[in-house]
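A single protein chain has been omitted from the complex, and every remaining protein chain is retained in its original position.
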Amino acid sequence: MEILKIENARKNFGGVKAVDGLSFSVQEGEILGIIGPNGAGKSTVFNLLCGLIPVDAGRIVFLGEDITLLAPHKRCHMGIGRTFQICQPFKELTVLGNVAVAAVFGHSKPVHPGKVKKYSEEVLAKVNLSSKKDLYPAQLTTPDLKLLEIARALATRPRLLLLDEMMAGLLPGECDKILDLIKGINREGITVILVEHVMRVVRELCQRVIVMNYGQKLCEGCYEDVTGDERVIEAYLGQEETVAQ
Amino acid sequence: MYAGQLFGQALVNGILVSGIYALAASGLALAFGVVKFLNLAHGEFLMLAAYFGIIVFSTYGLDPLLMTPVVFILFFILGAAYYKALVKPVLKAGELNQLLLTFGISIFLQNLALLIFGGTIRTISVPYRTHTISFWGINFGTARLFILLLSIVLLVLLYQVLQRTRVGRSIRAVSQEPEGAALVGIDSESVYLIALGIAVGFASVAGMMLSIIFQAEPMVGFNFTLKGLAVVVMAGLGNVYGVIWASLLLGITESFIGVFLPNGTGWSGAIFFLMILGGLVVRQSRVRTI
Partner (left out) sequence: MKKYSLKYILVAAAAILAVIFPFITGEYYRHLAILTLMYAVLALSWDFAARAELVSFAHTGFFGLGAYTSAVTFLKLDFPLYLSFTVAVLLTIVVAIALGYLTLRLSGIYFAIASLAFSEVLLVVALQLPKVTGGAMGISVPSLFGGMRVYCYGLILGILALAVVVSLYLERSHFHLAFSAMRTSPSVASVLGVNTVRYRLSSFTLSAIFSCLAGAFYVHYTTTTIPYEAFNLNIGVASMVMAVLGGLYSTVGPVLGAIVLKIIEEYMRVTIPYGYMIIYGLLLVAGILFLPKGLVGVQNKWKFLK
């Protein structure tokens, strides 16, 4: 079943065409990868999908419903969860409080007020952060902040999870843990879209990959196909070590 | 006076005061554009300069307009010190703290003036204060004309500095891309210092003018902060170049409302607030969220 479809989406920032006539669709249960050089518009696509930035033109359909004009919190209630490329914890709240926000507000059928704490602790246990639940974000390390991002998104009980560069700034060992976590999440039936520069992760996780450049879709296919594509190699030419990894 | 003359007079009056608005607002815009700092105490420097002019005039008989360069330099230093002592510590502390701090300074200076000078209104009676010249039956206050000319000269000077000098280019670079500017080795610290110095310096010149064509009292500064905000908001926050047009618009609108609306001078006090509200609400769609 098709869970998400984006048609001909456009977004300009001043003169910059951040997203320029992009269309793709996502099947329920798959892990889709989006790759592309810096500034290709990947994060902007996520912003359009979760509603933080309105599209200039185009249409977004989620679970058969047109959500193009829907506010971010309603999209969240429908089941779109996301993480941010730059971790955005709520600095005034503890780790548990951060997850509780998502637990209380993240779904159209809220968690029973008396069970919020227990529910949030369960989610934290899932991402292996239980021991740090009473710390404040300022006391966490980068990998833990990334886990907190995932925990918060999970606590909204999403059907579609948008992960923006989870591995950036992590050591290979830490990457592996998150990689397994994402696999587990997907196994539970949550569809995942993944923006990633670390190619190894894309290769291991994604059934299908979309390559973006200058806001457009350069090509689409399985990992081997797209990384062999000449246009993709050209787009990455002069880019840093990403392909080599 | 027939209608055309009345119209012309209203237009001229509006244009004549807009110079002082532009001077007051350009400092505010500069500080906001470059330092990303909204200085709610901006007008108080204007008020202080007005009293300074009054004191110097009454003790030495010096014409405030002739003292412009000296006052500018004095207040430039004051502005730099203000930056070092008070602005810098809260620059990273978030908008709430900045607003509250500068607002606190504003209240402090207002009431200090009230303590020292009392609530009475004071003016500088330069000999040409009430002198006017007439063209086609329209009166031009000589003092106001002088002041408009001086404002234009100063603003042109500011734009030349911003466009053509090294310092000016650094200022623009920092205002447009703080990180980029830091990468190419511009010391944002001294740019901030200079920007705030210029801002306070311009406010002081506007203050001297104020004591000649209007009057000085402890609360006048805050009123100019608010009018300056109206101009800055209409010009686009931080846009130094839009300030001229916005000041003209404010001056002329006020003047027309004062002349043509029944009991208009009272309403003209509301017009700049409506401009602020309107300006912000129209612009809010462009305010970036993340």
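A and B label the chains in the order they appear, each numbered from 1.
Keep this in mind: contacts are C-beta pairs under 8 Å (C-beta built on N, C-alpha and C of every residue); 3 or more make two chains touch, one makes a residue touch a chain.
If you're wondering where the values come from, they're calculated on a predicted model, not measured in any experiment.
When the whole complex is considered, the residue among A:V101, A:L179 or A:C219 that touches the unshown chain is A:V101. Only one of the listed residues, B:I55, B:I77 or B:L114, touches the absent chain: B:L114. Which of A:K42, A:H77 or A:R208 touches the hidden chain is settled by the complete complex: it is A:H77.
Of the candidate positions A:L52, A:A168 or A:M199, contact with the hidden chain is made by A:L52. By the touch definition given at the top, chain B reaches the unshown chain through residues 38, 86, 89-90, 93, 95-101, 103-112, 114-115, 118-119, 226, 229-230, 233, 237, 263, 266-267, 269-270, 273-274, 276-277, 280-281, 284-285, 287, 289-290. Take chain A: the residues that touch the chain left off the picture are 50-52, 71-73, 76-77, 82, 84, 88-93, 97, 100-102, 104-107, 113, 152-153, 156.
Simple rule for what comes next: only the chains that are shown with their structure count from here on.
The distance from the centre of chain A to the centre of chain B, with each centre set as the mean of the Cα atoms, comes to 47 Å.
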